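This is the structure I want to talk about, given as structure tokens.
Excluded from the complex is one protein chain; the other protein chains are retained at their positions.
Here the chain labels run A, B and C in written order, and each chain numbers its own residues starting at 1.
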Amino acid sequence: MVDWRLYEPLINFARKRSMWIVAFCTGCGGIEMPPLMTSRYDLERFGMMPNPAPRMADLFLITGYVTPKTLKRIIITYEMQPDPKYVLAHGSCPLNGGIYWDAYNAIKHLDKYIPVDVAIAGCMPRPEAVMDGIKKIMDLIETGKADGWKRYKENYEYYKKNQDELFGEGWREKTARRWIPWLMGREKKREEE
Amino acid sequence: MVTQEELIREARENGMELLPLEKDTYELFFGPQHMATENYSLILKMDGHRVVKAIANPGFLHRGFEKLAEYRPWHTNIALLLRICVPEPDVPEAIYSMAVDELMGWEVPERAQWIRTTVLEMARVSAYLFWMMGLSFKLGVYTAGQWAAAYRERFMALFEELTGARVYHIYTIPGGVRRDIPGDKWLRQLRDTVEYIKDKLKDFDNLVFENYITYRRLEGIGVMDKKFALNEGVTGPNLRATGVPYDVRRADPYLLYPELDFEVPVLKEGDALARALVRRFEFEQDLYILEQLLDMGPPSGPYKVDHPSLKALPRFRVPAGDAFAHVEATKGDFGAYVVSDGGNKPYRVQIRGPSIAHGIRVIEQLLVGARLADVPVILMSLDNCPPDIDR
Amino acid sequence: MAEEVKASWSKGEEIVRMLLEKAPYAEGTVRRERRLEFKVPADRIVDFLRTAKANGFELLLQITAVDWLKEGEIELVYQLFSISHGTHAMVKTRLPRDEARISTVMDIYPVAETYERDAHEFFKVTFEGNPKLEMPWILEDEDREVGVSHRKDFDMLGYVKRKYKLLDRFDEDKENYVI
Partner (left out) sequence: MKMESVKIAPEEKVRKKPSFLKPWMSLKYLFKKPVTIKIPYEETQIAEKYRGFHTLNWKTCIGCNMCGQICPARAIEMTWIEGEKRPHPKIDYGRCTFCQFCVDVCPTNALGHVEHYILTTEWKDEELELFDWVPLPEEMVRKFSDYRHPLAKIEKYEDGRVKYVLRDGSEFEFKILGYGLKPPAAAKPKPAAKSAEKKEEPNPGEKKE
């Protein structure tokens, strides 16, 4: 039996240097992603890259404000990610609502719904600030302090309760079925013609 | 082997409703977690790799701006409304300011007009660079995308110097602009940048717009004709690519545009290639306009209206009435309709983003019959910007 | 310069006169250069827009709904643009607030379908004949059920407080803040 704890520093180092990002522009901060990923700021130096599939990604960037409709997808995507997973929240909006503090369709405290590891100030944060946040998250991974994914598992009831409170019970099924009548109903009409 | 009917019956017995699946078609949820759609979703019904039916599903970025604007003073709405169009946030600033200027009956000073025009043109150039980046990535020409993103940074630096922020400038305000030009050094830098980008445009041509692969990828997909485009409210380069020479800068001139010389590109085909070429030519023209503006030089004078109400911003009141202002953004005709009831907050603000026409009905119809691999390209060639739709 | 402005003014008057000849039920004015304004009764809006489209107003830019709470009316503003005349035109019509119904203009400007869905979602205006009104648009189903709208009587702050539970710095007396 191998004691994996011995290898933990090595594993953490590997995790730190190969963070893949879920390519999900959830808000306005998404516009700073292309400069970050491309030649100017070049995040690939840190072994990071945007990845279309959440199944292969480690880092979730919440780029700005989150609307309930997006939050549903964020939660589903977040749950799809494999386990050591980290969340970085950009800017003011996920923290305390930002300029949308009174908007009926923007989440005020993201931490109630999914665990967040690192927060960056700014509206929107400059790429340098995002890189600083990423450096911070790397440090946290190395020291084993980035434990948002553990918190999500441990306090799943709390998060689930908040999510259900906001969206109503059974929102996952409802969201998936919402469009089916419109896809099928039209189709039937066409066949009749 | 269970048949489909048996499955359906079994599901019914268990209290579920299964839909009769059709042969060979399947539903594909395209987005919002997708690189090409930018938080916007398409529900596609596919037959093999062909799209049979498409439904647009917007609303992921809806924050209710039009309602929020009714709760904030006139002036602060600038900091709010510019979030409607993220790639070129100066456009919502400008249209809102122009509408408020009209309500106030202000004639904006010449220097402010020059600065506004320059800022709008810079925004257009950087938005076109952003679009070039997107198109190159979707075509698989990653090199050109890297260039475009890097060149856009030069404009970001200029904006930063002028306005104090990289993306959300919050610069154009009712009555003028917030700050003066930092000095001649900035103008020199702008000229250098324009020269530089003009020089680099040749490389873009070589790699993207004169590339055989681009033509094979773009030619003949997403075709719309003139009548369809007009009926569907298509504006901007997408409309010009179908043969209608409609440019707000000429059709409804604002700011300094009547004094500037530029050509409006028009093509007949209306396919993705025509749209790309029209945008490319407009990019060149925008650089030319910037050169003209720099040759003109900023007129001397104040950079904003001298009005007592601009000193006590929270109590800034606007006389009752309504006004409509629109400008030509890279995506199309961007308009703002502002209603005031004489209070210190707007009574109603409606922003008309061009993508509300492009992103719903046009997409739904253009995608029918397209291949799945072409969907991102068609989206990109229309330059669909989801925040415009959702607001 | 001055003559040119005058010239386009007279051009606008000409357009208004031409349109009003064909649609005598409407009233039209020239607001300023390249801004026309028409007022049309709600039941003739389809006829008027059909006339307008036949006379060079090719583009429908937006349908704006404005809620006039005091008058108890909802104003619909059809923003038209004419490429051939080079002018913008606002076609205004008023509906009673309680029963906001108007027939759709989808068959004249197909793009109106989208704008009407928008106006239906946020201002509860029913456009008769639009098949997609009930289709999911921007708001989620749970928001629609509780009646989120942009009408003036929608208590946004109260709704936000109920929905998100947490709103600090919100209970202070309103006088302190203009917002």
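Observations, loosely collected:
Everything that follows uses one rule, which is that a residue touches a chain if its C-beta (ideal position, glycine included) is under 8 Å from a C-beta of that chain, and two chains touch if they have at least 3 such contacts.
Worth saying up front: this structure is predicted, and the values here are computed from it rather than measured.
Check B:K226, B:R250, B:R317 or B:R371 against the missing chain and you find that the one touching it is B:R250. Only one residue from A:E32, A:D58 or A:D111 touches the chain missing from this view: A:D111.
The chain not shown here is touched by just one of A:M49, A:I76 or A:L95, and that residue is A:L95.
In the full complex, chain A makes contact with the omitted chain through residues 39-42, 45, 89, 92, 95-99, 101-102, 111, 115-123, 125-126, 128-129, 131-133, 135-136, 140, 145, 148.
Residues 72-73, 75-80, 143-144, 147, 150, 153, 157, 160-161, 164-165, 168, 170, 178-179, 182, 203, 205-207, 209-215, 245, 247, 250-251, 253, 258-259, 261-267, 277-278, 280-281, 285, 312-314 of chain B touch the missing chain (whole complex, contact as defined above).
Everything below uses one rule, namely that only the chains that are shown with their structure count from here on.
Across the two interfaces under comparison, A-C and B-C, the one joined by more C-beta contacts turns out to be B-C. One inter-chain figure worth recording: chain A and chain C are separated by 38 Å, centre to centre, where each centre is the mean of the chain's CA atoms.
Taking the mean of the C-alpha atoms as each chain's centre, chain B and chain C sit 22 Å apart. Within chain C, residues 136, 139-140, 156-157 each touch two or more of the remaining chains.
Contact with two or more other chains is made by residues 57, 59, 62, 64, 67, 71 of chain B.
Residue ranges on chain A touching chain B, taken from their complex, read 22-28, 30-32, 34-35, 38-40, 50, 52, 54, 65, 67, 69-70, 73, 77, 99-100, 102-106, 123-124, 126, 179-180, 182-184, 186-187.
In the complex of the two chains, the chain C residues touching chain A come out as 135-136, 139-143, 148, 156-157, 159-160, 163-167, 170. Every residue of chain B that touches chain A in the complex is listed here, in rising order: 19-20, 22, 27, 32-35, 38-39, 43, 45, 53, 55, 57, 59-64, 67-68, 71, 79-80, 83, 86-87, 130, 133, 145-147, 149-150, 152-153, 156, 166-168, 387.
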